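Note that this complex is displayed minus one protein chain, with the remaining chains in position.
Naming follows writing order (A and B), and every chain is counted from residue 1.
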Amino acid sequence: MIRANGLRKCFGAATVLEDIALGLERGECVALLGPNGAGKTTLLRILATLLRPTSGTLTICGVDALADPERAREVIGMIGHGSYLYPDLTALENLRFWTVMAGGDTGQGRLMMALQQVELEAAAHDRVRTFSAGMKRRLALARVLLGRARLLLLDEPFTELDQRGRKWLSEFLLAFKAAGGGVIVATHSFGSGLAVADRIAILHGARLIVDRPRGDLSWEELRRLYDSLTEGNGAVP
Amino acid sequence: MLYARRAWIVLWKDLLTERRSKESLNALLFFTLLLLFLFQFALGPDRDRLRAALPGLLWLGLVLAGLLGLGRTFIAERDNDCWEGLRLTPGDKSAIYLGKLLGNFILMVVVEVLLLALFGFFYDVDIGPALGKLSVVLLLGTTGLAAVGTLFAAMTAQLRARELLFPVLLLPAQVPILLATVSATAAALDGQPLAEVSHWLKLLAGADVVYVAIGIMTFEFILDV
Partner (left out) sequence: MSEHVEMTRALGWLALIALLAGLVAGFGYAPREETQGNVQRIMYLHVPSVLTAYLAFGLVLLGSAAYLLTRRAGWDRLAASAAEIGVVFTAITIVSGSIWGRPTWGVWWTWDARLTSTAVLLLVYVGYLLLRAMVDEPETRARYAAVVGIVGAANIPIVHFSVYWWRALHQPAAMLGPGRTPMPASMQMVVLVNWIAFTLLFAYFLSRRLQIARLEESA
């Protein structure tokens, strides 16, 4: 689904990403781990075609995402730090807007079904302004569902979610994967994000220094490795 | 057609938002009323002087109101991170431009109608006989003003110096439209038939086509990376 090679991103004199290579298969989930400021959001945005890398190649579902980002965007669903929601519109109206923009079908039934899937049908006619952070997150997911996203890019999706919300999101992602979708979750903390991941990649010093199947490392090893990296200049095992 | 659907849904969203919050319209209409008083005070009590200046005042008022109104075109997108969401939507982005342009056009027409009514009322001018001709000039002029205004509003929405840059960029581009519309309006109010000012109307129509075309072609570059 994703083939990224040699991705490099410089902002002026600062190099935020250096020689990043990443691959993602269908039905796979990669957890992108790294402390704040490591460049996870930047990498995610490059993968979402929101940002142009300084150099490198990126292929998404067979499409050259740098030459033809429009086509690549048809399969990408991104949930970033922003909520992409208009506060004065209701949940249903927001969905309607974003679905039409994404080129999807907006039969009323379909929109309501998406709301049901994220357990928001009760708030369908409430203005988004009144929503909690968790509800906004779920609505964002509904929006992504209504598009034809096969690739989900999530930036810190589990923060601001309570226990129930986290459980719900994890189940959702597992189901998404099972249906053949690909997921990349960027996070800076250990937690639910890692539980759904098939592979773990750690971003440190502008490079991906670790990229391993989750089964390879036990929790303690992973924790130790991560802590050593974030506290000092850890060596790569 | 998907393109038309997208433009339409952008317009729908903006109209719905405006109807709910009523932020822009109320403030603009009130601003228009204030302008009326400003013009009166600036030009003095001489009725004839006001009447002679009427075409210019009408369009000056519209340009000024436009600076306020047009500048807010993308404020909802900017405040709620929806800018990024729009960038992620697939397909031709110029549909967004057209939807926004239509919204701005409608907004400006509402302001114009009010301006005309207020002018007629406060400055005791009989707009009636010239109304048809005025409408033509208004529609042509508004399209051009809104076209370039929407484009530059998109550009400056993300910049930190937007309050300064927006007028600085927009006004020189609106100058030729202003010249044309004021001349044509003066002729219309004077009772002249539109054929007399057909060259101005053709210029306006040409400018409209050029600005809208540029807007459609370059909008994606403003929105996108």
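Rule of thumb we're sticking to: a residue touches a chain if its C-beta (ideal position, glycine included) is under 8 Å from a C-beta of that chain, and two chains touch if they have at least 3 such contacts.
Source: prediction; values computed, not measured.
Novice: Which residue, B:Leu151, B:Leu189 or B:Ile216, contacts the hidden chain when the whole complex is considered?
Specialist: In the full complex, the listed residue that touches the missing chain is B:Leu151.
Novice: Hey, which chain B residues sit against the chain that's not shown?
Specialist: Residues of chain B in contact with the hidden chain: 148, 151-152, 155, 158-161, 164-165, 168-169, 171-173, 175-177, 179-180, 183, 199-200, 203, 206-207, 210-211, 214, 218, 221-222, 225.
In this section, only the chains that are shown with their structure count from here on.
Novice: Hey, how far is the Cα centre of chain A from the one of chain B, in Å?
Specialist: 40
Novice: Touching chain B in the complex: which residues of chain A?
Specialist: Interface residues on chain A, with respect to chain B: 48-52, 69-71, 73-74, 76, 78, 80-89, 93, 96-98, 100-103, 127.
Novice: Could you pull out which chain B residues touch chain A in their complex?
Specialist: Residues 2, 5-6, 9-10, 12-13, 16-17, 20-21, 76, 80-82, 84-91, 224-225 of chain B touch chain A in their complex.
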